[in-house]
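Let me begin by handing over the structure; questions about it come next.
What you see is part of a larger complex, with each chain still in position.
Naming follows writing order (A and B), and every chain is counted from residue 1.
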Amino acid sequence: MDRIFFIAVLVGVPLTIAGSFLHWSSILMFIICALTVVALSGFMGRATESLAIVMGPRIGGLLNATFGNAVELIIAIFSLKAGLVGVVLASLTGSVLGNLLLVCGLSFFLGGIKFKRQKFNVYDARHNSGLLIFAVVVAFVIPEIFSMKMTEQETLSLSIGISIIMILLYLAGLFFKLVTHRGVYITNNEERQKEEEEPEWSKKKAIIVLVLSTLAVAYVSENLVHTFEAVGTKFGWTELFIGVIIVAIVGNAAEHASALIMAVKNKMDVAIEIAIGSTLQVAMFVAPLLVLISLFMTTKMPLVFTIPELVAMVTAVFLAIMVTNDGESNWFEGITLIAAYLIMGIGFYLL
Amino acid sequence: MDRIFFIAVLVGVPLTIAGSFLHWSSILMFIICALTVVALSGFMGRATESLAIVMGPRIGGLLNATFGNAVELIIAIFSLKAGLVGVVLASLTGSVLGNLLLVCGLSFFLGGIKFKRQKFNVYDARHNSGLLIFAVVVAFVIPEIFSMKMTEQETLSLSIGISIIMILLYLAGLFFKLVTHRGVYITNNEERQKEEEEPEWSKKKAIIVLVLSTLAVAYVSENLVHTFEAVGTKFGWTELFIGVIIVAIVGNAAEHASALIMAVKNKMDVAIEIAIGSTLQVAMFVAPLLVLISLFMTTKMPLVFTIPELVAMVTAVFLAIMVTNDGESNWFEGITLIAAYLIMGIGFYLL
């Protein structure tokens, strides 16, 4: 597995460079870039994790919580630069839906086939549920509805205000989890079986890998973004479908894989932390950060999704909360989430 | 009670036949047909139950879960045949609202007057809550919102896709409950006091009653459907009100009665299983099945409710979940649900 990733990177990056100079067809470039990004993001993930272990739980938690969706952020920045605001909002939507429904769903399903009932920390689940409601149901819905009677400038002001509040609350949440209430909410059946974790790579190696793969991701992402239009017209995919389904899967693939592995190992706490933690990071950190970054670009991005995107996210949040809030999972809860993802996928495809 | 039902059937069916040949007034026919259907559906319910006991828990559960709303399905098919798509969607809405708010509400209220606190299986309640969110909040809301920007053909494609997914998930849910996780989620205070149940009728008698009463229901329903228009204009009732309130009550009356009897006997688990189980059956099985059946008719039925219908169902689901999710009930929770039903009833009446 590791070796495959390694080869993919070694081959993918040169191919991307070659292709961009030789003007290969968009479809080919799309496939090369997408696979290379997936492989690279696997490296970034491993480097971040190694660094996190070396740096101790607090700074490590901070690193994970800010670098965890770096690939998505990078792709989104290049999309913003290309003026593709619609694709960015769609890919944020796709991340939320993909993590909440597809990754949680597959984790519950695969884990549930092996284990009859899987338990996870119910306090964390409720903490996350509160933030999901805050981020998606309050902070995303309010600008959507209010902007209907606002000028463009007012909408942007509201978006900026909300973005700043969200980022501050996200940081406060980290402070809460890593500092003031660290280890306060532990359930009996946990007892933190955390065997002393060993970092995979040394601090130096991790930093080098992180820097190099980030640069490579940036380069490849820029090429990837420019294939969207051609690929869309070729396959009859809308901008919305590309963003919600394709970009979201490419940007999160590596992460998704590790969640599934944890679920099958019955480490459901970790699987959920990856899936829902990543959702919250996208909604409360990446999305508002992109709003603020867009202020320095030619096309500003207000925090206003399309109605279908918003409705899909809100309903996904309610379903995910209902399913996770008891601190238990089974295979049927898994396919319920997957079924919801399929329904939304069909919807975005046809839209 | 039994005898009254028996007489109602013996008198009702001939009267319907006579009336349809002699062209009696619509109002009279409406009353005769409605009462006869209620009586017949009582027989169908008893036959299904007897068969279910004879056939053992698995096939029995399957029988209950597919035949439980046969009357509704039959009325709906004849309404579809008559091109009354609006009435069908309204009657589905009415079933959901009636079961969730009126039947649950009356069960909680009547049971709660006798017993201070009534408990029921909290795991089942949560399982059902997840499916309610899936069916009503995801699977009904998505086509509603997405269809606003879709062509008629795309809406129908989406409806078909969703319908297939819902039926498959419903069947998977039965597999989960009857096979892989049978008896896994039992709470202490239950200990399944299920005395060995005795079937009321022999297998042979049950099958005969089931076949005969199904045929009779079909015949009477067809006559019932054709009175709607005239009754509507006579009483000033809209198609919506007839579907949501009248058809829903006629189609579910027998079932409703048994839920209330169970509640007063303090068998709240059974009462809830009837009310919420029936809601899920309508939403996840009958509704999508009707979408698929409508493909073979002249008027196709997309899974798109009117906005008031959808909002009523979604808010009812949230209220019912909030009230049932702690595994306890009392009289006040009962009248809260009934009050919500009244509010919606007034709304549909005035609309």
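Keep in mind that, in the parts below, a residue touches a chain if its C-beta (ideal position, glycine included) is under 8 Å from a C-beta of that chain, and two chains touch if they have at least 3 such contacts.
None of these values were measured; they are calculated from a predicted model.
Whole-complex tally (this structure file, single sequence, 2 chains shown): 3 copies.
Following the convention adopted for this analysis, only the chains that are shown with their structure count from here on.
Computed centre separation for the pair subunit A/subunit B is 40 angstrom, with centres defined by C-alpha atoms. Those residues of subunit A that touch subunit B in the complex are listed here as 116-117, 307-308, 311-312, 315-316, 318-319, 322-323, 326, 330-333, 335-336, 339-340, 342-344, 346-347, 350-351. The part of subunit B that touches subunit A in the complex is made up of residues 126-127, 129-131, 133-134, 137-139, 141-143, 145-146, 148-150, 154, 157-158, 161-162, 165-166, 168-169, 172-173, 176, 180-181, 184, 321.
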